[in-house]
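This is the structure I want to talk about, given as structure tokens.
For this view, one protein chain was removed and the others were kept in their places.
Right after this comes chain A.
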Amino acid sequence: MGDRPLVEFDHVTKRFGDMAAVEDLNLTIAKGEFLAIMGSSGCGKTTTLRMLAGLEAPSEGEIRLQGARINDLPSWRRDTPMVWQSLALFPFLNVRENVEFSLRMRGIGGAERRRRAADWLDRLQIGELAERNIAHLSGGQRQRVALARSLVTEPEILLLDEPLSALDAHLKVRMQSVLADLQRQLGITFVYVTHSQSEAFSMADRVVIMSRGRIEQIGAPREIYRTPRTRFVAEFLGSSNIFAGTLVDAIGDGAQVDTPSGRLRLATSPEGFATGDAVVIAVPGDRIELTATLPDAGDNAIEATVMGEEFVGATATVYLEAADGTEMRAQKSHADLEKIDIRTGQKLFVGWRPEHAHVLPPA
């Protein structure tokens, strides 16, 4: 098969009545990659996954699995097992019978079924639960049963539909590492649908960000984080500061942008823009310096009022507002914040080095 992608979505559209859940989707998924599809609810991510699983038929376009068109192939004839958000374990079967289910449906004999199921249960460290009733398992154990049940046929691809959303925060992180390790060991393709940025960014090789049935951006997690391609992506990730303005002049290597919050400096003249064009700048919140006095000349600085703080683990997000009402945020460690002793209502300078600003490409 060589470099042929495992899955290809070729101009795929899915309509429910008048509503297009997925519109003109083009996406290739490579063999062995961990792809996360991310977006808010109703963005089309689950529909995309369900089309791949054969639970929805595309209205237009073609889906290919290993080069072969699968638009009309019923779900039970594809080997595209899915881990469901609800897990969808069979309550009238015990753990082992749940795991054996797909082998039984494929007509594999009892002894072989038992051996392979036991193998997978051991692999997921739930071997001793084989004869247990599903109702008597904890959330994490059920998760492992669902994984074993999907992987027992040794498929080329595993589909996961928000599988961790029902778990508490601690277990979520543990299962994330179980999933990531599993994917690395098996070397098969994982397609992981989620609305959680931390899940997508911590596990995936590539992240697809969807909105209203369309792909906003595809890329490696860090690439999307540092260089969002659209304003939607920058806002959706929620970690960047966004400034809209007009490009005033491109002096030498640098350039300047007039925004309602003031004149901002860019390290390089943005490609594809001319003087007078509207531009949108994104500055990651963790690149922001907060200072009580005006920072060095050459850096950008906007005077702003502290609106509040939010603590998440070792970092805090400081919310600020410029005189013109532009909202800004800075992610800082507690150690950094102790140096300036932040109080709500205090005036501070929000600064950053020109090279840390990212100009969104022309629409």
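A few remarks follow.
Heads up, the rule we're going with is that a contact is a pair of C-beta atoms (placed from the backbone, for glycine too) under 8 Å apart; a residue touches a chain by one contact, two chains touch by 3 or more; residues count from 1.
What we mean here is this: contacts and distances are computed from a predicted model.
Between the names "Oxidoreductase molybdopterin binding domain-containing protein", "Multisubunit potassium/proton antiporter, PhaE subunit", "ABC transporter permease component" or "Carbon-monoxide dehydrogenase medium subunit", the one given in UniProt for the chain missing from this structure view is "ABC transporter permease component". Checked against the full complex, the candidates A:Glu97, A:Asp258 or A:Asp286 give a single residue touching the omitted chain, namely A:Glu97. Among A:His11, A:Arg115, A:His136 or A:Arg263, only A:His136 touches the chain that is left out of the view.
For the options A:Arg113, A:Arg149 or A:Lys172, the residue in contact with the chain missing from this view is A:Arg149.
Considering A:Ser40, A:Ser75, A:Ser177 or A:Thr275, the position touching the chain not shown turns out to be A:Ser75 (whole complex). By the touch rule set out above, chain A reaches the unshown chain at residues 53-55, 74-76, 79-82, 84-86, 88, 90-94, 97, 101-102, 104-106, 131-133, 135-136, 149-150, 153.
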